[in-house]
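Of the protein chains in this complex, all but one are displayed in their positions.
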Amino acid sequence: MSDIDHRTPPSSVADIAWNVRNNVTSAADVVEAHLAEIERREGDIHAFNLVLADDARARAGEIDDAVAVGRDPGPLAGVPIALKDNMCTRGIPTTCSSKILDGWKPPYDATVVTKLRDAGAVIVGKTNLDEFAMGSSTENSAFGATRNPHDTTRVPGGSSGGSAAAVAAGFAAAGLGSDTGGSIRQPAALCGVVGVKPTYGAVSRLGLVAFASSLDQIGPFTHDVADAALVLEAISGHDPMDSTSIAQGPLEISRQLDFGVMGLRVGRITDLPEGASPDVVERLEQAFDELRDAGAEIVDVEVPAFGYGLTAYYLIAPAEASSNLARYDGVRFGHRVEAPDTNAMYMATRTDGFGAEVKRRIMLGTYALSAGYYDAYYGRALKVRRRIADDFAAAYARADVLLTPASPTVAFHFGDKTSDPMSMYLCDTYTIPSNLTGDPAMSVPFGTGDDGLPVGIQVLAPALQEATMFRTAAELERRAP
Amino acid sequence: MSDTWSFDGWEMVVGLEVHVELATRTKLFSASPNRFGDEPNTNIDPVTLGLPGALPVLNRQAVELAMRLGLALNCRVQRSTFARKNYFYPDMPKAYQISQYDEPICVDGWLDLPDGMRVGIERAHLEEDTGKSTHVGGSGGRIHGSEHSLIDFNRAGVPLVEIVSRPDIRSPDQARAYVSELRAILVAVGASDAKMEEGSMRVDANVSVRRPGAEFGTRCEIKNLNSVRSVGRAIEYEAQRQIAMLEAGEVIRQETRHWDENDGRTHTLRSKEDADDYRYFQEPDLVVVDPDPEWIERVRAALPVLPAQRRIRLAEATGQTPDAEAVLVVTDRGQDAYVLGVAAAGGDATRALVYVKEAFAELGEHPSVPPTDLAVLTRMELDGELTATQAKQVLAELVAAGGGDARAIAAEKGFEAMDSTELESMVDDAIAAQPDAWAKFCAGEGKAMGALVGAVMKASKGQADGKAVTALLQQRRQEV
Partner (left out) sequence: MSDRITPEAVAKVAKLARLSLTDDELQQATHQLGDMLDHFADIDALDLAGVEPMTHPTPIANVMREDIEMDCLDRDEVLAAAPAAEDGRFRVPPIIGLED
């Protein structure tokens, strides 16, 4: 039931940029083609909170003008990008799909937005998400759910469901998402696109509205692995305005993409937590087989603490979130519900402005940090986090990359998991550990599973080993069933 | 000066928490100006306002100033981290304050009071200041009864160091001396302008009472101490209040109290039982601060001579004790180096100290009179060429003119050392003119000397040296 349109103007990042830079295609034509696609199907998908048609056209004009006078607009020249609506855009609403930020226009741009612009990209809209990136289905948006382009009765995954769906539907050649526990990789898997969570600190978080600061990382969605490399190269690199940014230049990935996996040690985690459905497990086995055929060595590794990731994550992330989201108090910006005194105003504003899942996580996190419970919950979770990082480091001594499913299942139906928060949290089982360790991981489409829906394989690598991770993903992409 | 305080056998135990604003150009975590007195909400940026997506980046100069004052307080500079202290208040933009919590940058130091008493410093840590609320409507700018409040975030994010003393202080005098000394050190090292009246130095006091040698009692924290004087008054009041309660068989509750300068009392602000649960945790947006030894040594080497050492140096040069009033005053005014300069130019240090204390009150650190000129004057007085009274007049001329030749001024004024034979004949004349007084003086009535000295002074038109006259009179009496 796939309804992905393959149109005549180039649709990949690499092709668009090459054609625009070399004056073969105009950025205006590229943008118009994508806007037309948005016009045609956005009503069914609801990928966007805001489509920036006028801005995109104006920007495309600037790029074409630059090309006309012989100036190179940059490596992403004319590439339409869908931006998750939790990244600040100067003067353009940034809502995090929350009522509490409805109408707020940031007075500054996120570093990734500046970098995209400097690279010649065109932002076509701000995409829907689970409120404040808390969720795995985009059902927690205050502005309504996004639908999976492969089957509009199903979720696109989350929290970056809007960006994943926008790319899958051909609304944009690439999207940016943020990944705190799998929020790029899981929707990428469910929408059949490539999604990358880079090494923590490789991409600046300045201007990314924080969910859990020690876990959040921005990364790309694209149609293919090579495109993801181009976008990640453009947005990565040191930012002196983000204290946790790694002090090195942009990642270098593309050059090694076609090196293959000959001799590469690909780890199979023998004690991987169960829970993946048979169709997904079958694809994972097939992926190992294909890489073996391509010359990789498949090695068994153990990551005993892997399964404790979910607990560590769901204590650490809400704890940080409870503090990060305290600033939404109705004093300086955003939503306010008037009340007779300031404390009552806080209560009224926050109670009205936040959705149920956000409140649940704020309460959980507040509890985990509160007097008498810190040691048992938050403090203990930090130690489990260290244990997980140690286990992965040991595994990476034996393997260059690891493979797991990105999501335990293919895309599920709306409402399947909304009544039981824990069942939704289990969607993140395989993606969470990389956020805890800070290591990179990505989801690459690898055939289909039940109901003909896309399956994503997750490739994990040690910190800053994106080039190796991408080589592996590129090989899987070439050999995808 | 720091006598032990006691009241009916009770002793007070005081620890002070002093917040100082650091003299940086910009804020602790962002590049807005750190400037007092600007138009409201003009020194703001996304970090200051806690806007979504904003990230803090630590100001290197703030770290350096914290190290400077820590080293001046004999602290150890160590690996430190930042934490979030979570609480809601409209002047706290992010609803958390970034502060060093379990790993402060400076620990385990001390401060010596002028009289030699040593007060331990537990820690000195970096944190950010809050904005300022103004309460509109109601009476006197108080929260209660106000119609609404207005918030200015210019001060939000200004770097603070909180200096926490050990509970070593035992009297209001010691507390005052501690605050004064700390202030002098902060100014000397350039860490802060430490103006209590502008709020760039703020003092909270933890006060408890006990029987000497007993366990510490329950303490109360006193806030709103806006001057050195109120520190002393508030502590005195609070200790008396607690003693009265204990003697009446009541129990002290741990609480935060507010000092009211007007009624001279402390009032309950909130009890600790219903205090917020701050949910401290390490700030994920900031990384460890671990100054390398070279940086620490560079800061240490660049420290100026501190007030305590300066007082000792001045005291030794002038034959005083380090807590003598003139030594304290002159050092506090930063004129100690000048006094030593006069001595180095061949002058008399003791006289120079007196001159400077009395004549240069308004002139700040560098009196305009060249030290060599003052040196001449001190020698003239020392050698008996000028009386103390005459020297004072010459000094006034020197100060007014910004220097000059003391000898020439003295000559101009007709101050000439009196010939000793001339003085002797004047004394003899006085004795002859007042035989009654002379007889009484000889009989041992000290008062009678005044009349004789007065006559000589009159005869010499005030030019005689009083001391010399007295000496001569005593000599004559022995000759009888």
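Letters A and B mark the chains in the order given here, with residues in each chain numbered from 1 onward.
Basically, a contact is a pair of C-beta atoms (placed from the backbone, for glycine too) under 8 Å apart; a residue touches a chain by one contact, two chains touch by 3 or more.
From a predicted model like this one, the values you see are computed outputs, not experimental measurements.
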Using the definition of touch stated at the top, determine which of A:51, A:411 or A:463 touches the missing chain.
-> A:463
Per the definition of touch given earlier, which of A:132, A:171, A:367 or A:412 contacts the omitted chain?
-> A:367
Any idea which of A:306, A:354 or A:470 touches the chain not displayed?
-> A:354
Residue of B:15, B:46 or B:172 in touch with the missing chain, whole complex considered = B:46
In the full complex, which of A:333, A:396, A:446 or A:470 touches the chain missing from this view?
-> A:333
Which of B:21, B:152 or B:381 touches the missing chain? It is B:152
Touch residues of chain A, complete complex, unshown partner = 104-105, 107, 200-201, 214-215, 240, 243-244, 246-247, 307-308, 310-312, 314-315, 322, 326, 329-336, 338-348, 350-351, 354, 359-360, 362-364, 366-367, 370, 377, 379-387, 389, 421-422, 425, 436-438, 463
For chain B, which residues reach the chain that was dropped from this view?
-> 24-26, 31-33, 39-46, 49, 57-63, 88-90, 133-135, 143-144, 146-153, 269-270, 276-277, 279, 281-282, 284, 286-291
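Please note the rule applied: only the chains that are shown with their structure count from here on.
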Counting in whole Å, what is the centre-to-centre distance of chain A and chain B, each centre being its mean C-alpha position?
-> 58
Which bits of chain B are touching chain A when the two form their complex?
-> 46, 49-58, 84, 86, 88, 90, 93-96, 149, 151, 153, 277, 279-281, 284-287
Chain B partner contacts - residues on chain A that touch it in the complex | 87-88, 94, 96, 101, 104, 106-108, 110, 205-210, 212-214, 240-244, 319-320, 322-323, 326-327, 329, 331-333, 342-343, 346, 366, 369-371, 374, 378
